[in-house]
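Apart from one protein chain that is not included, each protein chain of the complex appears where it belongs.
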Amino acid sequence: MSQVEQRLADMGITIGDAPAAAAKYLPFVISGNLIFVSGQLPMQDGAIKCQGKLGADVSLEAGEEAAKICAINIISQLKAAVGDLDRITRIVKLGGFVNSTADFSQQPAVINGASNLMFDAFGETVGAHARAAVSAPALPFDVAVEIDAVAEFK
Amino acid sequence: MSQVEQRLADMGITIGDAPAAAAKYLPFVISGNLIFVSGQLPMQDGAIKCQGKLGADVSLEAGEEAAKICAINIISQLKAAVGDLDRITRIVKLGGFVNSTADFSQQPAVINGASNLMFDAFGETVGAHARAAVSAPALPFDVAVEIDAVAEFK
Partner (left out) sequence: MSQVEQRLADMGITIGDAPAAAAKYLPFVISGNLIFVSGQLPMQDGAIKCQGKLGADVSLEAGEEAAKICAINIISQLKAAVGDLDRITRIVKLGGFVNSTADFSQQPAVINGASNLMFDAFGETVGAHARAAVSAPALPFDVAVEIDAVAEFK
């Protein structure tokens, strides 16, 4: 088991099968030593875990948890891409989209659910990433959060 | 004529002049073997083809068609970048923004209009890309869809 998966296991998180793409595209593409991961949704065991909007029917805590599940799915895709997660040399960038009302302004706190998991799973150096966190008025299947990623591997 | 343009011609699609940037920036930038394509709009022969919002005045079919036109414009930019489209080794990533109401949740179906064209034009290997599909509450010139892209070439 990779060190990354051991750390995740210590937090009670298992990296399962990577979710399939929702349409005619791929969940990740490798170019050079970069992995571009498609926008991941808060799917767990094939089911959507968190629907609705921050600022209305989804609490900040539920939004953070949704972001964490997106991050777990990003890690699943990275594992599918490189096999051994210890080959990941850097989480380069997360792009976080929060399904929210027009008066919600805590996008960073929501996406922290994903950022914190990356630090916990990959450590302070490899897990430290750039990111953008913005709102969207709506997201696929009415999920609360969607996050895409770029990672570097060797 | 490149194989890619032949396939497009067989579908009745001609790759014309690449649309100019709407302001003081470039329609694409090359860095290493990656081409970063600016957000493309559903422009055809200099005119905007699809305005309005999904979930309100734009149907799913019209949205898919708008996404397809964005994809044709991405391909036009790639041709302007590398000359021969057969030099494109991978459509790496599409970033799709759907102009929609807050209760619209079929962003993937809309952006499929672009994804399907990439598969049809570049084939299953080169055309297979990562992507994100989200909504925006508004887009430039009130277009229904905007899509940016990263592609790899040799």
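The letters A and B name the chains in turn, as written, and every chain counts its residues from 1.
We take it that a residue touches a chain if its C-beta (ideal position, glycine included) is under 8 Å from a C-beta of that chain, and two chains touch if they have at least 3 such contacts.
Keep in mind that what you see is a predicted model, and the values were worked out from it rather than measured.
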Discussion item. Touching the hidden chain in the complete assembly: which of A:7, A:49 or A:93 does that?
Written reply: A:93
Worksheet entry | Residue touching the undisplayed chain, where the options are A:27, A:42 or A:137 | A:137
Response to the item:
Note that subunit B touches the chain not displayed via residues 22-29, 31-32, 36-39, 53, 95, 97, 101-102, 136-142, 146, 148
Discussion item. Which parts of subunit A face the unshown chain closely enough to count as touching?
Written reply: 32-34, 55, 90, 92-94, 100-109, 111-112, 115-116, 119, 128-137, 150, 152
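Throughout what follows, only the chains that are shown with their structure count from here on.
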Worksheet item: Using CA atom averages as chain centres, what separation in Å is found between subunit A and subunit B?
Response: 25
